[in-house]
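This report concerns only the one structure given below.
All protein chains of the complex are present and in place, except for one that has been dropped.
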Amino acid sequence: MERLKVVTVGGGSSYTPELIDGFIRRHQELPVSEYWLVDIDAGKEKLEIVGALAQRMVKKAGIKMTVHLTTHLDEALAGADFVTTQIRVGQLAARIQDEKIPLRYGVLGQETTGPGGFMKAQRTIPVLLALCRKMEEHCPDAWLINFTNPAGIVTEALSRYSPIKSLGICSGANSMLRDIAHAYGVERDEVYARIMGLNHLIFADRIAVNGHDMTDDFIEKLAQGVGSNQLKNIPDIGLPAEFIRALKLYPLSYLKYFYLNRETVEHECQTLAQGMTRGEQSLMIEKSLFELYRDPGLCEKPAALSARGGALYSDTACSIISSIYNNKCEIHVVNVPNQGTTPDLSDTAVIETNAMIDASGAHPLAYGRLPASIKGLIQSVKAFEELTVEAAMTGDKSTALLALASHPLVPSVAVAEQILHDYLAANWNYLPQYTR
Amino acid sequence: MERLKVVTVGGGSSYTPELIDGFIRRHQELPVSEYWLVDIDAGKEKLEIVGALAQRMVKKAGIKMTVHLTTHLDEALAGADFVTTQIRVGQLAARIQDEKIPLRYGVLGQETTGPGGFMKAQRTIPVLLALCRKMEEHCPDAWLINFTNPAGIVTEALSRYSPIKSLGICSGANSMLRDIAHAYGVERDEVYARIMGLNHLIFADRIAVNGHDMTDDFIEKLAQGVGSNQLKNIPDIGLPAEFIRALKLYPLSYLKYFYLNRETVEHECQTLAQGMTRGEQSLMIEKSLFELYRDPGLCEKPAALSARGGALYSDTACSIISSIYNNKCEIHVVNVPNQGTTPDLSDTAVIETNAMIDASGAHPLAYGRLPASIKGLIQSVKAFEELTVEAAMTGDKSTALLALASHPLVPSVAVAEQILHDYLAANWNYLPQYTR
Amino acid sequence: MERLKVVTVGGGSSYTPELIDGFIRRHQELPVSEYWLVDIDAGKEKLEIVGALAQRMVKKAGIKMTVHLTTHLDEALAGADFVTTQIRVGQLAARIQDEKIPLRYGVLGQETTGPGGFMKAQRTIPVLLALCRKMEEHCPDAWLINFTNPAGIVTEALSRYSPIKSLGICSGANSMLRDIAHAYGVERDEVYARIMGLNHLIFADRIAVNGHDMTDDFIEKLAQGVGSNQLKNIPDIGLPAEFIRALKLYPLSYLKYFYLNRETVEHECQTLAQGMTRGEQSLMIEKSLFELYRDPGLCEKPAALSARGGALYSDTACSIISSIYNNKCEIHVVNVPNQGTTPDLSDTAVIETNAMIDASGAHPLAYGRLPASIKGLIQSVKAFEELTVEAAMTGDKSTALLALASHPLVPSVAVAEQILHDYLAANWNYLPQYTR
Partner (left out) sequence: MERLKVVTVGGGSSYTPELIDGFIRRHQELPVSEYWLVDIDAGKEKLEIVGALAQRMVKKAGIKMTVHLTTHLDEALAGADFVTTQIRVGQLAARIQDEKIPLRYGVLGQETTGPGGFMKAQRTIPVLLALCRKMEEHCPDAWLINFTNPAGIVTEALSRYSPIKSLGICSGANSMLRDIAHAYGVERDEVYARIMGLNHLIFADRIAVNGHDMTDDFIEKLAQGVGSNQLKNIPDIGLPAEFIRALKLYPLSYLKYFYLNRETVEHECQTLAQGMTRGEQSLMIEKSLFELYRDPGLCEKPAALSARGGALYSDTACSIISSIYNNKCEIHVVNVPNQGTTPDLSDTAVIETNAMIDASGAHPLAYGRLPASIKGLIQSVKAFEELTVEAAMTGDKSTALLALASHPLVPSVAVAEQILHDYLAANWNYLPQYTR
């Protein structure tokens, strides 16, 4: 048997059992022989809990896969074929700050959308580029499958600044296909849709169920209230029916942060006043998950894990890895450089769209012009993302200010200045590029 | 002497004496032989007051120019060489509604920026396209020089839907050059700057004073507070110095509506609570101007006229007309279809930028990529403008909703629905395309 | 069983048994229930010979498919799902003229490359657009699968001037994959290559055999002489090894008409002097094929048919039709509008490239910039094709002259004038658009 080595950076994450489960189920077509979980010293305890569960799961499955736990990145990377990342620099504590600080100024406090995405990118990009440098040394031909958020911005940084082959992935599109499938009582793989946009800012059209065009039908269903609540970790605030009919596209539920910004921010402020942010809720869920994971009798993915909204991540990641490994020429939705896919964005802009995945990587399907109804929003968020990447690479405060000020959900450059001030103060330890 | 016939549609406007003054001063190089002022029946009284003043001004100047007053558009257009427009469909009463309705929902209420620009475009575009149809019949080779607001949106509609040669003009860029000139104690024509953007959303760089690059120097002056208050009819709210230094561009003062949206809306709400909108102020100014114009002893442009902020319009219009007439190959800032000037906007998008003006029209200077710092804003407002034009042409309410919802200053599609509802109700008599 | 109706226009072609054979072999996945062969009155005899063979083949195969023969196009099209075309306006006699006339002036005389392609397009495009008009009436949702040459030019005309869904197909890319497969002793479906260019002017790179990149290896094989003779109907003239190594791309054998133009034209002139053109050879082959087809004992595709070089057409056509019918999301090489696939050609330019084929049609994989080494050739031939389409649509002689003069293999506009003169004289009966 050929060696197939997969490494997960941030292996101590509570999501890891999902991934393990995915690799076990696909072992026939994707015979991972070595699976390495690597984490930082501070995450060693979690790594050992999750790692032990992983080993029990593999043992129970009876497949030939060894699970290795380590805090030595170099050792883990040596000779790897695929590296996946699911890190969280600063852990949930940093996320909670990302969410709370903008809310002080009446601005959306969300993990990836709005200022939160900016801040997470500043902490995350230097760490992932350092990982790329290590990969260039230890496994230069390996694929980096990134599902660390903000996945689109991170992938743009990696594709611009590292020769390592990388793909950004997210379960968002699959959640939309799943919801379409639910609406028609079919399986997810009987549904096809054309996806276009940026990570957490995608739209579907050309919706086909078993090859029959159901776009208009599904849009009408959507207008009438079916098909909502795509991602479990997104609050369900309905878009006006007339707007959906006018749009003629199926937006990912994250779009509510833009289309109902005023209402969403009010709702978040109330939630915060009453108790806790989404990050704080996640912290509690995580704690209870680790309680479960510790149980030496547990030999499979616990049902409670699906509450975190990551159920589809594993499917998305494993099927894309398999498509590369087996040169399948399948269509998946990934984050890749635009390279002309739509002329309405620059060539280097990372977009999230349908791509053919084979052994040489992702080849997006040409899309043409963006509809006027979504063009402006996508373009303005992309400009924010470009500036965010530049700020993360240079640590230049002026660029950081321009990035925040250019986000369509930031209502004033004066507010941008305040948020930036508070953000930098709160994250100073995680921002080596700003302190050099 | 060759006949040179100029027609001003909306001739009864209080701005007309500015234009007359401009034509008188340039009579040597631009020997207008017939100047026709045309207005609708409802504006006949104003037309006669302004027209009589115009005739007194021409008489005093002692030049060979006849001033004609009429309410018959066909007669006015027959054989015209240049047609200028300065109409206001629904008059100042409509403007006041445009401003007040969005403020009900905490959204910017401004004549051209935000929802106000959308509404004004819906009323104006059908009237100006009807004018174009008349021109195709009576003066197919004449130039239409449009300074009816929203000038950029209107020009986009004209360039897409009529074969009549048209240019959109605005005094904004000239006001910026004037302010640069003030800052350096030189004349306006000693200053050059590269301008890029959309009408009322332009930025300057490559600022040269007598051929010397002063860009960095002027940006620093701007950061320190010099050079503000470019247009008299825009409230003076300063941008943070650090933001200006980061931007490295000189924004038109209208940009405050975007960069300080929260503060501007608050200020407008307070102003409204305390008394009147900008439109209501304009109504008062207009009344007092017409009092002056009635005076048979007045034979020149009254000093009070400059209070309306239109002092530069005349210069801008007359010098561009002269550049066409005399095939001057001069550089002016105009609104023209992009046609590749920047690859970051579509070819048909009307932009406001430097163009070489000769007898065959305006030829914009190739610009290249937009800076990331302003790209997203320009692109998103342009997408709004495209949808606004489409809505104005079709009278389709879904498109109208998409237009309003896509404006970066509208915080929610639900709010967009409310504003659209109130706008359509208030303007029903001026919207034949929606009632067909 | 659902009805699945396929129509072949030009059903009397000697290629038809290939197609029948393909539908029979795929009947499980592509259950064609009605297969209609339609031809013009002048082709009735051939139609009956081929049709009888087709009926015998179907009978022998024992599948549920009825074969219908008709000269009534309307009847054939009514309710069709797929329409394929393989017509030859003016038959082989016109092709022979297409080849001989340019050779008079020392210019390439070839069926699709050079002036021959121009002339064939002038005769063919009006007929196929008339077919589209009929389809709009009788089967507006059917797919038109065009393999009438010049396939790229014809597809560009159809995609611009008809709402009918159409795809242009050619066996060229499959012949390249087959030759790569031969070189490595594997099956064709174990080979993947990225294809880019125009019909009969394509290049391959990213050559993968079972997922392993063999591009450099295959290029070196090619330089050393393996893998040539891709299409049986193309003379085998080898490219210099150093050129292939410099090019780093695998060109279709048709590229010899460009890369070795001088030698090819000399060779053709000699061939002509000694005997006959390729068209005349085809005429002889066709005659002998029809002799075989007449044999009532023949119940399958005769071996001799493969001598015509169309062996792969059937595979190409049937597998693409099946991919649409079954919404397979497979990758095939087709002729489709560029729509941003490469920014080096305009959006409407039809290109030949890899596309994902599903029920909604072909979605090309974004390609990015063309390599400088092939960019100029592709762009200049495409400009010729655009002008050729325009000439065919308008019948404007000036445009026709510009088309011929702009072909890179025409050495002088004076020669272009002569060829055009002779071509129009020889084809007058087939050019209604020029005589209107």
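Every chain is named by a letter (A, B and C) in the order it is written, and numbering of its residues begins at 1.
Operating definition for what follows: a contact is a pair of C-beta atoms (placed from the backbone, for glycine too) under 8 Å apart; a residue touches a chain by one contact, two chains touch by 3 or more.
All figures in this text were calculated on a predicted structure; none of them were measured in a lab.
Enquirer: Over the full complex, note down every shown chain the hidden chain is touching.
Expert: B, C
Enquirer: Pick out which of C:91, C:346 or C:433 touches the chain that's been left out of the picture.
Expert: The missing chain is touched by C:346.
Enquirer: Which one touches the absent chain: C:93, C:130 or C:246?
Expert: Once the missing chain is taken into account, the touching residue is C:246.
Enquirer: Which residues does chain B use to touch the chain missing from this display?
Expert: 192, 194, 206, 208, 210-213, 325-327, 329-331, 338-343, 347, 354-356, 358-360, 363-369
Enquirer: Can you list where chain C touches the absent chain?
Expert: 239-240, 242-243, 245-247, 259-263, 344, 346, 369, 372-373, 375-377, 379-384, 386-387, 390, 398-399, 401-402, 405-406, 408, 411-417
As a working rule, only the chains that are shown with their structure count from here on.
Enquirer: Taking CA centroids for every chain, report which one is farthest away from chain B.
Expert: C
Enquirer: How big is the gap, in whole Å, between where the Cα atoms of chain A centre and where those of chain B centre?
Expert: 45
Enquirer: Taking each chain's centre as its mean C-alpha position, how far apart are chain B and chain C in Å?
Expert: Using C-alpha averages as centres, the distance is 55 Å.
Enquirer: Chain B: which residues touch two or more other chains?
Expert: Residues: none.
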